[in-house]
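For reference, the structure discussed in these notes is given below.
Complex shown without one protein chain; remaining protein chains in place.
Up next, chain A:
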């Protein structure tokens, strides 16, 4: 181990290499952001269909819940391998994995946030004959919004971390670059990449923390 660390110092800071790492990191970021955005949008209907007393499906809401659990309990690396073999190596497979991962995470917590929303306004609107969808848009979502935003920020943070790892199985981004560096014994390249990843993840946590404290 010490020997390995020794071979990693000093990190490679050639401008050409740094530029490549930079673009790979951007790709990872794109995978995370696009995947989270699509995932969050798709999580909303899943959450609505799963949430107790809010779902239009009645007891059939469990179908939606089970689907969301399935998305969540199958590890993201497994999804990544699946998508890589379906659509080939690259960012598309990575993005699809993040989408599924986000639905597993947000689908569950969005549903809980909807269930926790104040029931009194909902009752007031049901009494005058508002549809379930109107009650969702008019009363449930506004009330759940702070919680939904928080969950979304967590999902984004999680997505950045997992999209790094996904590259290791060929789903695009910086992880793929890291794997190449290790495969070719280019340890000085690897250490640069690890430092970049570390910086980005810490930065990401800092930014989402700041955003979270703004929501109330």
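Basically, a residue touches a chain if its C-beta (ideal position, glycine included) is under 8 Å from a C-beta of that chain, and two chains touch if they have at least 3 such contacts; residues count from 1.
Here is the rule we go by: contacts and distances are computed from a predicted model.
A chain of the complex is left out here; the name its UniProt entry carries, from "Biotin synthase", "Adenylyltransferase/sulfurtransferase", "Phosphonate ABC transporter ATP-binding protein" or "Oxidoreductase", is "Phosphonate ABC transporter ATP-binding protein".
One of A:4, A:63 or A:137 touches the chain omitted from the figure, and that residue is A:137.
Considering the full assembly, A:124 is the residue among A:26, A:124, A:184 or A:203 that touches the omitted chain. Looking at chain A, the residues touching the absent chain are 118, 120-121, 123-125, 127-131, 133-135, 137-139, 142-143, 145-146.
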